[in-house]
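Right, I'll just put the structure down here and ask away after.
Left out: one protein chain. Kept in place: all the others.
For chain A:
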Amino acid sequence: MLSNLLVTKQKVVLVIDELNRERIAPKFIGSLLHEQGQGAETIKALPTGVSLKHVATFEALITELSNHNNNNSTQAGEAGDLEGGGSPGSKSSGFNVILPTLADLLCYQSPAFIFGFLNRLRRSEYVRRVFLWASPQHLQHPHAAYILAGCEYLAELVLRLETDKLLSLISRKPGGGVTNRRFSCQVSKTQFQVTPLDGGLPAGVSPKQPSPEVEQNPQPASSTFKIELDEDEVVARNALTLPYERTSEPSEGNIIYTPDADDDFDEEDPDEDLCI
């Protein structure tokens, strides 16, 4: 399912739609989230249409996200006091934010404002994921290509719906790894099934032009190594946070010092023992 690939730890998800499905964009993203068990209470969407004219609409969303989360953490804190322990996942969960399509945003706001807002959401601790939908056939801004490239730069996951049966997915992990994979897809009104085409090639390698080494040295049938990943393994890999990846906000470094019993610490001259 497409939702396995798209609803991951990556925060900013950009969908580039070449198929003119813009009218169902919010429904599409909502369904992906539902498939992954994200309840309606975790999904926040900006209203579409004329209300995007007002900056207050955007501010209201940010305020709503923080207020809602504060209320939740207060309630969780109170419950924690009673039960003798807090819920560690409550604060880090956050909301899934579905933005209006890029064409609608550009209809009422400047690119600078949109980038700024996207960045605010990206940095917000109350936001788990942000989804933005862009259809090149609907972008009529004179610098549409540049704006789309800017959005791709900000996004950690870029899904490109190329044709009815083909899509590509660029994934950037917090550690800096980039993968570019292509999938064949089977779309019905209620299901979006995907099948990997290339087994996950590294970024920059086009699956249409396989490297000569691959052709010359095909993997022997008797090999004991399993190189390709299936869908479940991809999901498991994306969900894994490696020790060096700092996905949450960096905490300040602290030196914990426990003085010995015979320590004579003089605050006025902390370097006394150095005999300088």
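To be clear about the criterion, a residue touches a chain if its C-beta (ideal position, glycine included) is under 8 Å from a C-beta of that chain, and two chains touch if they have at least 3 such contacts; residues count from 1.
Throughout what follows, contacts and distances are computed from a predicted model.
One chain of this complex is left out of the view, and of "Nuclear pore complex protein Nup85", "Large ribosomal subunit protein bL21m", "Ubiquitin-conjugating enzyme E2 N" or "Elongator complex protein 6", the protein name its UniProt record gives is "Elongator complex protein 6". Across A:140, A:195, A:224 or A:254, the residue that sits in touch with the chain not pictured is A:140. From the options A:190, A:224 or A:258, the residue with contact to the unseen chain in the full assembly is A:190.
Annotation: of A:45, A:60, A:107 or A:229, A:107 touches the absent chain (contact as defined above).
The missing chain lies against chain A, touching residues 20-24, 27-28, 30-31, 49-50, 53, 103-104, 107-108, 137-140, 187-192.
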